[in-house]
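Every protein chain but one is kept in place in this view of the complex.
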Amino acid sequence: MSVAIRFSAADFEPAVAGDQLQTSSRPSLSYWQDSWRRLKQNRRTVGSLWAVIALGVLTVAGPWAWPVDPAVQDVDQISQAPAWPSSALIVPAYTPWAGITATPTRAGEVVANLRLAEPGSTQAVRLVWEPVAGAAGYVVYRSVYDTAPDRALGLPIGEVLGGDRVSFEDRLDLEPRGYWYSVVVVDENRAEQEAYAVLAVDLVRTVSAEEATLRGWVEEGAALALGDRIELPYHPLGTDYLGRDMLARLLYGARVSLFIGVVAPLLFVLVGVVWGSAAGFMGGRIDQLLMRIADFVIALPFLLFMILFKIAFGIGPGESGVFPMLVALVLLGWPSTARLVRGQILQVRQEGYIAASQLLGARTGYLVFRHMIPQTMGVILVTLTFAVPSAIFTEAFLSFIGMGVAPPTPSWGSMANEGIRTMLSHPHELLFPAVIISVTVLAFNLLGDGLRDALDVRMRGRE
Amino acid sequence: MLTYTLKRVLQGIVTVWFIATATFIAMHAVPGDPLANQRATNEQIRQNLEQRYGLDRPVTEQYVVFLGGILRGDFGISFTQENRRVNDIIRESFPVSATLGILAIVFAAFGGVLMGALTALFRDRVPDLVIMFLVILGISVPSFVVAALSQLTLVDINTWLGFSLLPVAGWGTLRHMIVPSMVLGLGTMAYLTRLMRSSMLEITSADFIRTARAKGLPPSRIFLKHQLRNAVLPVVTVLGPAIAAITTGGFVVELVFAIPGLGRYFVEAVQQLDYTVIMGTTVFYGGFLVSMVIVVDLLYGWIDPRVRLE
Partner (left out) sequence: MDEQPQAYRDPMSRTAVRQLLWLGAISVAAFIALMGALAWASSITGGSAIAGRAIDFDTGTITRALAQEPPQLDSTRATDSVSIFVLGHIMEGLLRYDASNRLVGGVAERWDIRPDGATFWLRDDARWSDGQPVTAHDFVFAWRTIVDPANASEYAFILYYVKNGEAINGGQMAPEALGVTAVDDRTLEVEFERPVGFFDKLVAFGVYLPVREDFYRSRNGRYAADTEDLLYNGPFMMTQWVHGAHLRMEKNPQYWNREEVRLNVIDMPYVTSDTTAVVNLFKDGSIVSATLGAEQLDDAMKLRWNIGRYSDGSVFYIDFNFRPERLTSNFHLRRALQLVNDSGELVNKVIALPGYLPAVSLFPVWLTGVEGPFRQEYPAPVVTPNLAAARQHLELAKQELGVTEIPPLVLLTGDAPIANKQAEYFQNLFTRTLGLEIRIDKQIFKQRLDKMTSGDFDMVAAGWGPDFADPLTFGDLYASWNGNNRGRYNNPELDEQVRIAQNSVEPRTRMDAFGEIQRILIEDAVQLPNYERGLVYVEDPRLRGVVHRSVGTDPDYSNAYLVENP
């Protein structure tokens, strides 16, 4: 490739001694100033920095901005998906129903006149029918899909013993939706008849005035007449398996999860770096000893030692053992980082400039910190990225043996664990904690990348 | 090389001995009675049970008996599965877990190295972003979710096709192995991708690559022989413990896909305080892990000649 070069007469003037021949094109920056400048240039990193700050703000100010108690259980709104605010109709308080008996007047295979004894509500559904002679009892089914035409009756929700008992009350998990109730006659061998009576019912969400006052959904002494509608507490992200507000739980859970998810990895990566660089640099016997100890720690049965730690730290029943868990996570988590760092150090150790520095009189500490560890930054950052979700989920797993946060304190990991159980029927319980964990991981990951780009010595030469 | 290997093997044996002892102590220190059951029993039966399992003797004597057993290669009889010897349990379930684990690791290693290299090559362009997104998803979604969702997808595919393309659960034929091993390997693959990417990026900008290019070396030789080979080192380091962990810790995948592997014994044995199984599986895992580490370390020296093994 040829480049046209233009010459002018001025180019052939003799140079003058003492002129400023070389000037810096920019002011001189220290290592840190330079790194900060490079960080700011990278837009993705700046974005992730903002995300991390946002998470911090969420943790600190969140519960104050959304002052809902994460422990309050509303058993009438269990596992609600996020939706618009709902309302309920005021009805009389629930009283136990004695049921109805009647003597059968006709024979047959199927009951007649299956109907509701009173309007169906989420409080109770009361079915009545006319009996059949020769019946030893009846089985009641309920489905959320139409039972016709192939006799798909759905879930058997109850059995009535005795051919003369003609009523059934259903209170099982009633939601404001449509149900199909079927009643089947059963003979004395407990065999069911093919024919069945079916009734389609649409339920309305209801609550009693006493309940509403007790729960604090209306003020004391508010005049509530039957038939009024009241607003139920609103849950923007839905509720969990005990009717607790998801948003409040996420905000409160941030504290524990972010603390564990950030501090634990930082600590055990730190330990791993120190251990691994010592092993890699010193080599020989010390290297072997340190690495064998690392192998030893990896091979120990995790669950068993966690139980042991729990007892050793004397965590009482139902107390939150966050600090002991942190110690346990660090004690059992450092070996993989140590191995990685040692591997990198073994590679770098052979480089020429290390020998040169040593000859020039550099001390070990200087060599390790100033030259070798920055070379391992890439590997360290990868480990850190993976350590964050790993710590969060390990914390969730530990609550399984009673370590970690005690109920009702929430944490993202345990919310995700619980959400897995209802993954298909109520996906929001898993989705929200999983998304926020992913966001956290992504933010720290990008931040780590950006930091590495800004701080890494190897990348600096390419500008 | 030979002396080095022998030295490592010796060290390995010592390490395993430490692991066994530490676990033994921990096991006996944890409260809970391995023989206790839902129904209370009378004193006499209690004593006879203890005698049958050798728990009536002092702990130190139990330890000596246990060590003697290990030297003979006999881990004893399981407390919970009263007719099965721990050796048999391990002998029957380890090959299953090992098969699953090997396939998963191979899948993870190849996939991770290839994808990591791809992302480094196409840095900040579409392939990089897509793969990195999947990696983040892969590590922040719990393995149980991935396993359950993949099983569900299989069921839907089978129903849609009208015949069973791939079995939904179980173990025994080649078709049974495909999905579980991939699901098991996904997590490690994400990790290896990330590692490989970071390693490749550093290598690509290194001086010796520039020198090679400047000297006119053909790109094909540079890539394979220099870039890839050097970048693969951290992956190899990680692979040792990863193999051990995956073959014995595929608990979730084994549970969801009903695979009769070793994974569940690790968890259940601790829950049931089945002393013999805990010790057997721990010693076995320890030995396996230590051997893998030795193999990886030897491999390391072969891949990177600069690393001198002492």
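Here are some notes:
Each chain gets a letter, A and B, in the order it is written, and its residues are counted from 1.
FYI, a residue touches a chain if its C-beta (ideal position, glycine included) is under 8 Å from a C-beta of that chain, and two chains touch if they have at least 3 such contacts.
These numbers were taken from a predicted model, which means no experiment stands behind them.
Of the chains on view, those touched by the hidden chain across the whole complex are A, B.
Annotation: of B:L67, B:I178 or B:A206, B:I178 touches the absent chain (contact as defined above).
Considering the full assembly, A:I307 is the residue among A:V68, A:I307, A:I380 or A:L447 that touches the omitted chain. In the complete assembly, the contact with the undisplayed chain comes from A:L155, out of A:L155, A:I286 or A:A356. Where chain B meets the omitted chain, the residues involved are 30-34, 36-45, 48-49, 52, 80-84, 88-89, 92-93, 95-96, 99, 102-103, 106-107, 110-111, 113-114, 117-118, 121-124, 148, 151-152, 154-155, 158-159, 164, 167-174, 176-178, 181, 213, 218-220, 222-224, 254-258, 260, 264, 270-273. Touch with the hidden chain on the side of chain A covers residues 71-73, 75-76, 78, 96, 142-145, 150, 152-157, 161, 171-174, 189-190, 241-242, 307, 316-319, 399-402, 406-408, 421-425, 462.
Operating definition for what follows: only the chains that are shown with their structure count from here on.
Note: centroid distance chain A to chain B, computed from Cα atoms, is 25 Å. Chain B contributes residues 7, 11, 14-16, 18-19, 22-23, 26-27, 29-31, 136-137, 139-142, 144-145, 148-149, 152, 191, 194-195, 198-199, 201-202, 205-206, 233-234, 237-238, 240-241, 244-245, 266-267, 270-271, 278, 281-282, 285-286, 289-290, 293, 300, 304, 306-308, 310 to its touches with chain A in the complex. Within the complex formed with chain B, the residues of chain A that make contact are 283-284, 287-288, 291-292, 295-296, 298-301, 303-305, 307-308, 311, 335-336, 339-340, 342-344, 346-347, 350, 378-379, 381-382, 385-386, 389-390, 393, 416-417, 420, 423-424, 430, 434, 437-438, 441-442, 445, 452, 456, 458-459, 461-462.
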